[in-house]
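With one protein chain withheld, the remaining protein chains of the complex are depicted in position.
By written order: A and B. Residues from 1 in each chain.
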Amino acid sequence: MPGYPVLPEGLAYGGDYNPEQWPEEVWREDVRLMREAGVNLVTVGVFNWGLIEPAEGEYDFSRLDRILDLLHSAGVRVDLATPTSSPPVWFRHRYPAGRLVDHEGRVLGGGSRHSFCPSSPDYAVASERIVTALAARYGGHPALAMWHVHNEYGWANAHCYCPVSAAAFRAWLEHRYGGIDALNTAWGTTFWGLTYGSFEEIEPPATAPPGLLNGLRLDFMRFSVDAHIACFRREREVIRRHGDLPVTTNFMIPNCKPMDYWRWAPEVDVVANDHYLDSERADPHIGLALAADLTRSVAGGRPWMLIEHSTGAVNWQPRNLAKRPGEMRRNSLAHVARGSDSVLFFQWRASRYGAEKFHSAMVPQAGTDSRIWREVVELGADLRRLAPARGSRVEAEVAVVWDWESYWALELEWRPSADLRFRERVEAFYEALWREHVTVDFAHPSADLSPYKLVVLPSAYLLSEASAKNLHRYVQAGGHLLVSYFSGIVDENDTIHAGPYPGALREVLGLSVEEFHPLREHETVTFRPPGTPPDQARPRPTGRVWSERVRLAGARALYDFADGPDAGHPAITRHDLGAGTAWYVATALDPRGEGAAHAPGLRGLVALALDHAGVSRPRDLPDTLEVVRRGDHLFLINHADEPATVGGVTGTGVLDGAAYAGSATVPAGGVTVIRT
Amino acid sequence: MPGYPVLPEGLAYGGDYNPEQWPEEVWREDVRLMREAGVNLVTVGVFNWGLIEPAEGEYDFSRLDRILDLLHSAGVRVDLATPTSSPPVWFRHRYPAGRLVDHEGRVLGGGSRHSFCPSSPDYAVASERIVTALAARYGGHPALAMWHVHNEYGWANAHCYCPVSAAAFRAWLEHRYGGIDALNTAWGTTFWGLTYGSFEEIEPPATAPPGLLNGLRLDFMRFSVDAHIACFRREREVIRRHGDLPVTTNFMIPNCKPMDYWRWAPEVDVVANDHYLDSERADPHIGLALAADLTRSVAGGRPWMLIEHSTGAVNWQPRNLAKRPGEMRRNSLAHVARGSDSVLFFQWRASRYGAEKFHSAMVPQAGTDSRIWREVVELGADLRRLAPARGSRVEAEVAVVWDWESYWALELEWRPSADLRFRERVEAFYEALWREHVTVDFAHPSADLSPYKLVVLPSAYLLSEASAKNLHRYVQAGGHLLVSYFSGIVDENDTIHAGPYPGALREVLGLSVEEFHPLREHETVTFRPPGTPPDQARPRPTGRVWSERVRLAGARALYDFADGPDAGHPAITRHDLGAGTAWYVATALDPRGEGAAHAPGLRGLVALALDHAGVSRPRDLPDTLEVVRRGDHLFLINHADEPATVGGVTGTGVLDGAAYAGSATVPAGGVTVIRT
Partner (left out) sequence: MPGYPVLPEGLAYGGDYNPEQWPEEVWREDVRLMREAGVNLVTVGVFNWGLIEPAEGEYDFSRLDRILDLLHSAGVRVDLATPTSSPPVWFRHRYPAGRLVDHEGRVLGGGSRHSFCPSSPDYAVASERIVTALAARYGGHPALAMWHVHNEYGWANAHCYCPVSAAAFRAWLEHRYGGIDALNTAWGTTFWGLTYGSFEEIEPPATAPPGLLNGLRLDFMRFSVDAHIACFRREREVIRRHGDLPVTTNFMIPNCKPMDYWRWAPEVDVVANDHYLDSERADPHIGLALAADLTRSVAGGRPWMLIEHSTGAVNWQPRNLAKRPGEMRRNSLAHVARGSDSVLFFQWRASRYGAEKFHSAMVPQAGTDSRIWREVVELGADLRRLAPARGSRVEAEVAVVWDWESYWALELEWRPSADLRFRERVEAFYEALWREHVTVDFAHPSADLSPYKLVVLPSAYLLSEASAKNLHRYVQAGGHLLVSYFSGIVDENDTIHAGPYPGALREVLGLSVEEFHPLREHETVTFRPPGTPPDQARPRPTGRVWSERVRLAGARALYDFADGPDAGHPAITRHDLGAGTAWYVATALDPRGEGAAHAPGLRGLVALALDHAGVSRPRDLPDTLEVVRRGDHLFLINHADEPATVGGVTGTGVLDGAAYAGSATVPAGGVTVIRT
């Protein structure tokens, strides 16, 4: 990719830098402190449009000139942003047709960011003009290390329902389908007699009576992704005309449901991600690991950049819990362990005003005599010691299937149960794997799965015929596949695959499902080995949300339901096919609880499949110890309040300089990195 | 009525048939399977408009021709639908003034059904044209047994707030009131000085500050019913010009609050109803029985048609629980027991696409090797055995008053308590009666009540002067009346009847209510016989929601409140008036719990009134056994997991062919029908 690595000397460290909020004397202190902390990269200018183009076509670069020169003189490299996520006030005033319209038909107001229509030609002209001006002026500036286009595509304007967007959507559909008959077939418009006579008749899926065509909904989501990608490409092409630095934008994996990052990733020179803890949740670092693994996978396994995270609390959650001492360090190093070549924060210095003033920063409101600042300085030192890890890779033997289209489709209206949620199951399986100390990749269901010993399908409700064949080939060739309920149900148009459920997976699983039996809210079911009388059941892990009538057709039952609507029928099955095996679970098991010896808790089931697939992993470690290998660096991150000892490790402690021969004890809350 | 009975040979069996979703080779299998299952009636063409009139004024009947001919050749009769509930896409594209506008002023989008304004002249022209074309073409088709106009009037477009609807509403008001002064008086516009100077000034009751005129709201609801009835009449008249088959439409009793079916029923040749279980609720079959009894009552006691229900789960509830084995049979036969001459399903074959693809069907996604299909075939056989029941009547000694206007009025804003809900109390009394094995009719409060030994008023908040007099006459003449709190409060304009509460019922009840004392959320009150000291109270049934200060004026107290804001004052009273008796209960008793010997639980109270009124009913049966007599058929439906034995029955088992002399044992979950 052009210009990668961004910083050849090692890992990038820094954050968003918004000096326009401060008088110039503060800038000088900023630069001094950056050097103290070891900051070597800052993102500049994300929200500068209104400042550098105060009136249409009139520019004032003086402040930005001074900032870049100052940073350059201090040896801090710049990730220069295009400011197009927050158009100036004059833009919405002069171009009302470029305003964002929501699904209720409301024209959204100004006074915030992202309040524009991504398909607006007016916006295209204005944004291309400002990016051209920036690229022409700074494309060759020696401080620049990379370009940061826009900010968080899809944050608030993922979908626009204005007339301009509607017209663009119709053109997009015409391009996709060629003729209206193909569209009618794909969307199944004979249902309810909703056949379109021409593309001209199509409206975006705004507020309507229930039962809106799901083909229309899914294509509008796909169109919207393309609309934003087109905005990105427009800016990227301008920048490329003025230099060959890497160009990226900051993704929001996994928290921006409307953006299909499998489609985004090929557009950027390096994948960059914003990640924020779901702070009130138990063990939020498991969600962090998922995000990092998914980001790495979206990046095709290449190193990526953590381009925003936080030193402490954010400001936009219901209760913004602060990070505890050591937590920022563990979080940062977990990202590095999982493939990030950078640790960047939003933001450098906490704002005194604006919507994000209660967001933590590297320089907090309390200033430098603070725990956070001290940890920031220490982290800088850690990262310098980790410079050799730059560019190295993380290898995984297990892949979890993640498909944004399935995410979208599963959560449309009128599914068998409101408790069916895409991320709920992915996160459950991910947590079980994390606690088993297994590093995973994520994969699109159509990807080459041959590198993996085990592939997990937690929520693949939408699965194309082609993807289904891909999975079948994978198992035939010796792969191991673990599938959760309500997968393989519909194709890319939300049309049910022919025949009994799950049409796309019947053959590989060696079973069919006669009927779905969603459970009541809070209802649970339990399990027993087939042939066991009901009364011998002892307290066991429970399933929630789902039960169904499984009929074996090649598979065999490992466990039956012991109660509920499918008592006495299979709950967990195994199917040996070709050189491989396919496992199936017909209810929602809990990721915590008993281990492999006590299947069928989800962790036990996962362990069973891991063992059968021959996935290597450390044993006998506490399930609060995160173990990840990146290249020749072994990261041991202890999330518990007690020390943890790991055996069989030999090498040099990168952070502590210690020599390890045989075992290592990781302090409570600490991180040990051993180069082997 | 024209052409009734629809199928002289017996009960109708079948469902909605949407072959347009399938290739023609599937049609042939459909017909074969229909014969296997004994299907003799299918509803065709409900959503065909866009298919048979693909462009305005251009028709393509070829597919429908083939379908009707195929069905005819197989001996399956057709209930032919007009497709006007789902106008073609070209309609909304060409006639934007015909689009639906909701109470927030949002123009609703396309891509679903029912998205049109019922008062639109454009819609009137277009719908009349397509119905004319259909009636002209198929009015004499030999397959036809009846006409099914539209689909579920009021499902999503019960109320339209567009300018066209506003003008129609003003014209409707002018017709109703003659002059603006009469309207001002009826609506009480001197309150808040909201007097209208002319009809021209009136707007529909869209989003506004709180406290909107309730007269305006109620009349808009009445107008909306009339707007839909006018749509129905328009189509019916067209059809009548082309034949004399019965014409109906499918009601949604009791789940379509905006439609006043007392006003609808005289319009149709046979009352037809859609019914779906509230599947997550305990004992949903009691709700089914209520719906069937209300449907029969709306039909004036004549046989009616169950025109849609489900073989299993629906798709639009939060959790769509499937029916358990035997449940579809119990449900179907309960409808027949309560007066239905048909058992029709939505739908014949499960769709692979569209909004309802997860809705169960007679031919499920799993195909015919399935429990559902086997039960469908068995049910067909049951229904053939029940052919002699066709046309017979159900007699009831008890009537429950149900008035949609009271339903609307009670649930407008600013009532004494948000816990006052119309259906909550009707369902509570209904359940108590059901568990007492009493079959009930429903009645409008102005109806002739003389056939009934007991009349129950659970939620008659709105009660006109005339209806009040009707009740008074009924009791005077020897009737028994059981009234629940907050009844008889306002007249048809939501104006409080003069004098102390309950103005319309003070005299018949022999009491007045000095003040309402709504209870806190979850607060309860208990009872004691008058004169009993508080400390002798033992644990007793509790009242919720409501307490009030009852002052006796002729009535006597059976129970006092033992605690709460009215401790020591009457809670349950009895008033002997003329030849009859009026009972009153001043709080929300629970329908379950202790029997007659332990009043005042609601079931006990109901039993007391039943006994006093001399209502006959079986005794000593489990309260999970449904007992209904229809003509000379006695239906025994066992909802429990254990067999139930009924004494005193003699006759022939219609389903099992057994001879019963003295007693019958109904298997767990089974149905026994005895012809006596």
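The criterion applied here is as follows: a residue touches a chain if its C-beta (ideal position, glycine included) is under 8 Å from a C-beta of that chain, and two chains touch if they have at least 3 such contacts.
These numbers were taken from a predicted model, which means no experiment stands behind them.
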item: Contact partner of the left-out chain, one of A:136, A:171 or A:366; value: A:366
item: Residue among B:8, B:23, B:193 or B:531 that touches the chain left out of view; value: B:193
item: Among B:415, B:473, B:592 or B:629, the residue in touch with the chain that has been omitted; value: B:415
item: From A:54, A:140 or A:163, residue that would touch the chain that is not displayed; value: A:54
item: Those residues of chain A which, in the complete complex, touch the missing chain; value: 18, 20-21, 47-51, 54-55, 83, 86, 88-90, 93, 100, 102, 104, 106-115, 155-157, 280, 312-313, 315-316, 318-322, 324, 351-358, 364-367, 370-372
item: On chain B, residues whose C-beta touches the chain left out of the figure; value: 104-105, 187-197, 200-201, 203-216, 413-419, 493-496, 498-501, 512-521, 549, 565
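What we mean here is this: only the chains that are shown with their structure count from here on.
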item: Distance from the mean Cα position of chain B to that of chain A, given in whole angstrom; value: 48
